[in-house]
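Every protein chain but one is kept in place in this view of the complex.
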Amino acid sequence: MTTDAPRATVGNTAPVGTPTKVTQGSRTKGGIGESTLRPDGTLKVTGEFAYSSDMWHEDMLWGQILRSTVAHAEILSIDTGEALATPGVYAVLTYDDLPTAVKNYGLEIQDTPVLAHGRVRHHGEPVAIVAADHPETARRAAAKIKVEYKELPVVTDEASATAPDAPLIHEGRDDHHIGHVAHPNIVHRQPIVRGDVEAARQRADHIVEGEYTFGMQDQAFLGPESGLAVPAEDGGVDLYVATQWLHSDLRQIAPVLGLPEGKVRMTLSGVGGAFGGREDLSMQIHACLLALRTGKPVKIVYNRFESFFGHVHRHPAKLHYEHGATKDGKLTHMKCRIVLDGGAYASASPAVVGNAASLAVGPYVLEDVDIEAIALYSNNPPCGAMRGFGAVQACFAYEAQMDKLADAVGMDRVEFRQLNAMSQGTLMPTGQPVDSPAPVAELLRRVKAMPMPPEQQWLAAGEAADVRQLPGGLSNTTHGEGVVRGVGYAVGIKNVGFSEGFDDYSTAKVRMEVVGGEPVATVHTAMAEVGQGGVTVHAQIARTELGVAQVTIQPADTQVGSAGSTSASRQTYVTGGAVKNACELVREKVLEIGRRKLGTYHPAWATAELLLEGGKVVTDGGEVLADLVDVLEDEAVEVEEEWRHRPTEAFDLRTGQGNGHVQYSFAAHRAVVEVDTELGLVKVIELACAQDVGKALNPLSVIGQIQGGTTQGLGIAVMEEIIVDPVTAKVRNPSFTDYLIPTILDTPTIPVDVLELADDHAPYGLRGIGEAPTLSSTPAVLAAIREATGLELNRTPVRPEHLTGTA
Amino acid sequence: MDFLRPASWEEALAAKAAHPTAVPIAGGTDVMVEINFDHRRPEYLLDLNRIGELGDWEVGEESVRLGASVPYSAIMDNLRGELPGLALASHTVASPQIRNRGGVGGNLGTASPAGDAHPALLAAGAEVEAESVRGSRLIPIDAFYTGVKRNALAPDELIRAVHIKKADGPQQYSKVGTRNAMVIAVCAFGLALHPDTRTVRTGIGSAAPTPVRAKAAEEFLNAALEEGGFWDNGKIITPSVAKQFAELCSGACNPIDDVRGTASYRRHAVGIMARRTLTWTWESYRGTAAATEGVA
Partner (left out) sequence: MRVNFTVNGRPQEADDVWEGESLLYVLRERLGLPGSKNACEQGECGSCTVRLDNVPVCSCLVAAGQVEGRDVVTVEGLADFAKQRAEHGGCASAASGISGATGAACGTPLDAAKRWEARPADSQTGEGTELAPIQQAFIDAGAVQCGFCTPGLLVAADEMLERNPTPTDADIREALSGNLCRCTGYEKIMDAVRLAAARQGEAV
């Protein structure tokens, strides 16, 4: 068997920074640092794991949403009569049926109607909902609802959004951003000004400019939006749903239903991927409304077509950059303007603007900058959270600029980056010092030092070309003709956790007791396990901190305090931190019990540093004092506690100054591509990644995250884009036939080099890892394609017509 | 919706005659997508899965009679020698799962310009065996495609089989998609050398309202090959001939801009594929196949 097994290494000797320290000994098997396996793995491979679309209930009905067929229109009338009269239909609801005065929701700005009221602002906006006894009955009934639209002119870009006579997407805005934007069709604006750009510009020997376009990417998680709402006897509702943040959903759902939060009991069901696309609500309120109206359980499952309308996408962006450098290759200044299209509703746009602005410089030392980032309201599909938001778009542009500048100066592109790379102590353009390791130059060195994949692998198996190894793959477009190799490098910086003064906390409830003669820890949080492996890590943390073998992970629900969102690379840091903290408190209580019960038997109970290891209380010298079973007997120790990382500050609205971020995360990529330069087809041969993860709590999961994030970056580089018609603002490719994501034949080997340099501010020194690999992957692939083709390529994704002059 | 389950070909023809609006379903790879996405609600679904002979093929003297439901995977596994172009085309169809279900009959019934089999059928030369209770007829492939997703079948007719000329020379097939697997054609090109008749035939997919042959290109190449004695002397095709052939193939396109690609790109790509497939087949004809023949 021949293999192209990837080289994946963790924990190489760290040449810079502080190596990770762990406080409580991790001599208990299955603790942190080990690649323990997923606790839900068996269920997932046997098909038993219950995803949100798998729910079933006696007598349940099926919900169906009727969505707008136009992007911008006044609704003149809605006639539900015929739909309601359809046999098997139990309810048809419109805006007029909403039970309370709260009719909108939203993550930060409550601007999104639960059901359209008099107007639709984007293609696919929910207008009415139906409950029926079979999905087909519900679909047919929805099709019988007559909606009369009067179409309005559409706003689709910055020019049409900010024109003097532009239709306002939201009239009468009263959110907290309206005061600092130049036009009501701008959601939020964040400038960052530092140093003296004009003076610094004078020192530049080389100035390069670029105008870059970033396409609209879809999260394309495989498990469609779905869930089941079950009306309860107390007038409340039980909701089983796939989401990224139960408590945020709850805060938005309950007021619309007119129920206290205690009567909306949410349980996380299996989540088929998320990537930001489940941060906003989708079917949650609709299912609850129908369940409460009909008194029956209601299940809603989107199909793939509807899913493209059912969640927000990654903001498409236009980015204008100017950089300067001296003849020695030192960066002098940077000016940029980033315009993000937020679509019809705000969603996470303000935070996306904050990230884009504050990370616009990239991981480089630049003291003189002038940055502006804005997000628009338009009639395009709403955009919000997706893995790496704001930073992804900026990285694509600044890394293209770095290559241009290096070429202008005449330096090697990697050396140029290393010369200007930030390090611990560098000031961000926001004035915030980077106060933990920032091994940017080292990551580049490592990724460059990896061995190159062999040339012409399509001939490796014999004399005839193996088309599976060539651009075009099975489509048999080349046997080597026109194929040129290119290599590209990129590095990026991403913030970890919620920024800009947000109270970003998590809650963990940890219980320890003896069950069946063994000490067992139970961990209960509301953390959404979306596939990232948080449940694996929580069990590892509990084993490390409590020295037990058996850990039970409770299902996530709203019976415990908020865990915050599974996004922003934050869950291992924040909910992991909360679990660690709660375990430490439990440990102290257990030791107190031990001292109380057994303290008189051994002086070390009072004098020594005590640890829990292997189900025993031991001294730091390794002497065993007692079995946990004997300490606890029939007592249970339980702690529920909130945990916070250090606070952050808002960015100043004029200067952008402020300690806005918690932590930074860095990754670098080297892409090797082969391009059929005549047909414009690309095969990525290898995407090597080096990333600093602080501490790999579960190395196998860390590598999985890096490879997955890398592949999503590859997707937006060469194929993924939601295409919106510029005239009608309608989505043209809402399907997996025409929105393409990488297959296993498009994905290269992804060797990973993991660096572990502790961030002393973070639990175990860890660094949030999920997003950084999505940043640099895209510009590395683009750089490699540029090298192969000699083309400038200022947009992503790059399609065959862009590579062949036939766009 | 009614689900008709004829147990025999005769029953199927009778059902189609009784219900001309019935939509035949075999592999289901087109019809079920439309049903799942609520794009189509036929009055009748006519299931052809129970008619065993639709999955059979017979290799004759001149041609292969390929049952309408023979799955693409079976064509790849069993008919690579007789139908090399179609076998290559089959390998580009969607995914392994789809290739296990879908067959040429479905491609012809749907008659989408993007159907992967069409260029290979056009290049090889084929006839569609259509049958109804009124009788059976053979429709030449060149006359089969009548418009975008329209074909020459009468409302009461079903496709029984396709008669495809057995290869008498090298055949090639290329398809451009924006992904390396599981992708619908942006455009596709099939080419077959017919040394017995000293002719070349082509097929172009996804670059005109219907699958088409590049007839002017074929005529040009036939004349050039004849004139230069190429069939006999086995010389390398001169670059200027290949270039003009490619240009004429591009010229045979009448493409549109859509989400999968631009018209301009399609014309360009068809030209490149025409040149490359001509090179591959001709080199193969000359007996020096090893260096350029792909394993697909």
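All chains are identified by letter, namely A and B, in their written order; residue positions are counted from 1 within each chain.
The rule we apply is simple: a contact is a pair of C-beta atoms (placed from the backbone, for glycine too) under 8 Å apart; a residue touches a chain by one contact, two chains touch by 3 or more.
Since the structure is predicted, the reported quantities are computational estimates derived from the model, not experimental observations.
Visitor: Would you mind spotting which of A:N303, A:Q424 or A:T655 touches the chain that isn't drawn?
Guide: For the chain that is not drawn, the touching residue is A:N303.
Visitor: So that we can see where the missing chain sits, which residues of subunit A does it touch?
Guide: 1-6, 30, 35-51, 53-57, 134, 136, 219-224, 228, 230, 240, 267, 269-275, 301, 303-304, 461, 466, 468-469, 473-474, 530-533, 535-536, 539, 549-555, 700-701, 703-704, 707-712, 735-737, 741, 743-745, 747, 749-750
Visitor: Go through subunit B and note every residue touching the omitted chain.
Guide: For subunit B, the residues touching the absent chain are 1-3, 5, 25, 27-29, 31-33, 35-37, 41, 45, 47, 49-50, 94-98, 100-101, 180-182.
Everything below uses one rule, namely that only the chains that are shown with their structure count from here on.
Visitor: Calculate how many whole Å lie between the centre of subunit A and the centre of subunit B, each centre taken as the average of the chain's C-alpha atoms.
Guide: Subunit A and subunit B have C-alpha centres separated by 43 Å.
Visitor: Which residues, counting only subunit A, touch subunit B once they are in their complex?
Guide: Per the stated touch rule, the residues are 139, 143, 303, 305, 461-468, 471-479, 481-482, 678-681, 683, 718-719, 723, 732-733, 735, 737-738, 740, 742-746, 799-801, 804, 806-807.
Visitor: Show which residues of subunit B lie in contact with subunit A when the two form their complex.
Guide: Within the complex, subunit B contacts subunit A at residues 33, 36-38, 88, 91-92, 172-184, 186, 259-262, 264-265, 267-269, 272-273, 276, 279-280, 290-296.
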